[in-house]
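Note that one protein chain of the assembly has been removed; the remaining protein chains are unaltered in position.
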Amino acid sequence: MDLITSLAEVPETELFTGGHGGCRSCGAAIAVRQALKALGPRTIITIPASCMATIGGSDLTTAWEIPFYHALFETAPAVASGIRAALDIQGIKDVNVVSWAGDAGTADIGFQSLTGAAERQENIIHVCYDNETYMNTGGQAGSVTPYLAVTPDTPGGKPTPRKDMLAIMAAHRPAYLATASIAYPLDLIQKFQKAKEIQGFRYIHILAPCFKGWGIREDQTVQVARLAVESGLWLLYEEIKGQRRVTYRPERRVPVADYLRLQGRFKQMDDAAVAALQAEVDRRFQEVQS
Amino acid sequence: MPQLLNGNEAAAHAARLARVEVLASYPITPAAPVMEKITQFITEGSLKANFVRVESDHSALAAALGASMAGARSFLITNSQGLAYMSEVLYHVSGLRQPVVMAVVNRALAAPHSRFPEHGDAIAQETAGWIQFFCENNQEVLDSLLQAFRLGEDERVRLPVMVNYEGYIQSHTREVVDLPDQKVVDSFLPLVRRPVLDVENPLAVNTVASPAVYMDYKFHQDEALKRAGEVAREINAIYAGLTGRDWGGPVSGYRLEGAEIVLVTMGSLVSTARVAVDALRSAGEKAGLLKVRLFRPFPLTEIRATLKTVKAVVALDKNIVFSSGGALAREIRAGLYGHAAVPVYSYILGLGGRDVDVEDLMAIYRQVRDQRQAGAVPAPYQWYGL
Partner (left out) sequence: MAAKELPVVPSARPGTMAAGAAMEKIREQRPVIDQGKCDLCRLCLFYCPDAALTLNQGQVTVNLHFCKGCGICAVECPVRAITMVPEYPSDRGFLEK
């Protein structure tokens, strides 16, 4: 398999078209557009309750050019497991089966079916597009919402740290695991290309900011996604059968404060909290690089 | 060929004969043996199917739904807590018109916790849009499951089907069950594929429905469920021609000729009621029995036709809709309303596995007969066996 080496090699076909109902600057839409460039038309995607499930289809119209199913909140990985079982028994090959969920559909209400599918080593790709809150219901806090983030139901700042989904999913020993960012499309597309060729359970976690939930300007969606990576807060790596390879390393990390101060949701963070986060980021960065 | 099989074994054989392709099922007492037996069939090679060893009942139906939408014939088992848990998925399956077939081994719902049989679990899902069969014995379990696949997949129907039989009384009790030949079943159940998740013909399934379309979808769904009664009758006739076993349509009568007081019931109580009716007839009572085989769609026309000339109906419900009474009684009264002023006596019995025997049914019959003679208007419902 030849990984693309430049954006010029990416196919032009759009599998998630314009005209969809996402907000201006929707990070989720950017993520799915990029991913589908690698996955291609022989892909069946199931998306549980989330912004992504709803923006692409209304009554008799849709932006999806591939088979799509808007699943119940808890169920995307279970539905995907059933789809794969059906394709296999019919001898239908070379079809990507993807469960594409937000953070709730992955880490919280969807976790049961996710852990089940991972344990069964289902031949599917689960993608978490992570905007770190429950945006579809108005932006309430979930388990992967960062510590001290202000949300409609944590107006004083979230009292607990973000749950480490990557460690949790790594513990399931998936065939492939990767982090990605919408600000690094070549890296993201290559990872989906790789995932596509691997059999077994694959997990890809994409950081996809939401201007509304994060309290940033609309046009800063990609910029803030980049800062998360450049500060070392969001690490870009992949693991094939547990062997980790860092795919992008910022040459010189920017201070975490540069990332935080652009976002209205972190207004509850005082200097001590920012310093603590910087220390945590430093520690993790060292750990991962080695 | 006849074998001594319990209800669970009968169900497993039905799934095997129907050549189910995906089993996505979660164990629950006392239904789990069905799944176990099917996985044995798969392992020993007598059934070519994929087993999705899901991690919950809710995921079981979600996976079965996914498999059905991707074109495979899907099957699962559940009851009580599992059925209640997967409740929201039931509505997806019916709303998306997928012919998933499910064996429900009826069991009481907690709380308090119970392992034992009654129909409350299935009745709680009466609005979910599924076709609901209730089986009298293990032979009927096998035959109804086979008919269920054809019924659900029929072009005029395209709906999921629940086949109900009672925990322990039926699931774990052995009776003679005749297994039809695989060739006979193959001719009865040709492979039907209608994938809606198909890379050759992409569709976006379950887009957000505005008020402009939701109600119309529900209308079409309702029409389909209403059609299912007639299609069930047709399919039963075809099956009868192939196997010699005729379960009748949505209802079937026993000793209704000249009957004045008719017992109406579903499930295992039907076989008990047959014995009771024989005993009552021997004692000179003009007793009769109407078996309700299909609870959804409820056979309103047949109910009217068979009951409008009787003197009294005794509805025997192994379920309770709190403060409202028995589901069967309610449906019968609704069916007769405006057509015939036949009094319907409603009895709640057998909940949580409390045993109901022939003597109980005869006592209920006599109670009704005496209440009628006294000219009393039937109570909304009465409890029996407390």
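A and B are the chain letters, set down in written order, and residue numbers restart from 1 in every chain.
We take it that a residue touches a chain if its C-beta (ideal position, glycine included) is under 8 Å from a C-beta of that chain, and two chains touch if they have at least 3 such contacts.
Not measured: the values here are computed from a predicted model.
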Of B:A204, B:V270, B:L349 or B:I364, which sits in contact with the chain we cannot see?
-> B:A204
Looking beyond the chains shown, say which of A:V222, A:L235 or A:V281 touches the absent one.
-> A:V222
If the missing chain were put back, which residues of subunit B would it touch?
-> 95-98, 158, 196, 202-207, 209, 213, 215-217, 219-220
Taking the full complex into account, what residues of subunit A touch the chain not shown?
-> 7-8, 10, 12, 14, 16-20, 22, 24-27, 29-30, 33-34, 37, 56-65, 182, 185, 218-223
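Methods note: only the chains that are shown with their structure count from here on.
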For the subunit B and subunit A complex, residues of the former touching the latter = 21-22, 24, 48-50, 52-56, 58-60, 62-72, 74, 88-89, 92, 193, 195-199, 202-210, 212-213
Parts of subunit A lying in touch with subunit B, wherever the complex brings them together = 41-44, 46, 54, 56-62, 64-72, 74-75, 78-83, 85-90, 95, 112-113, 115-116, 119-120
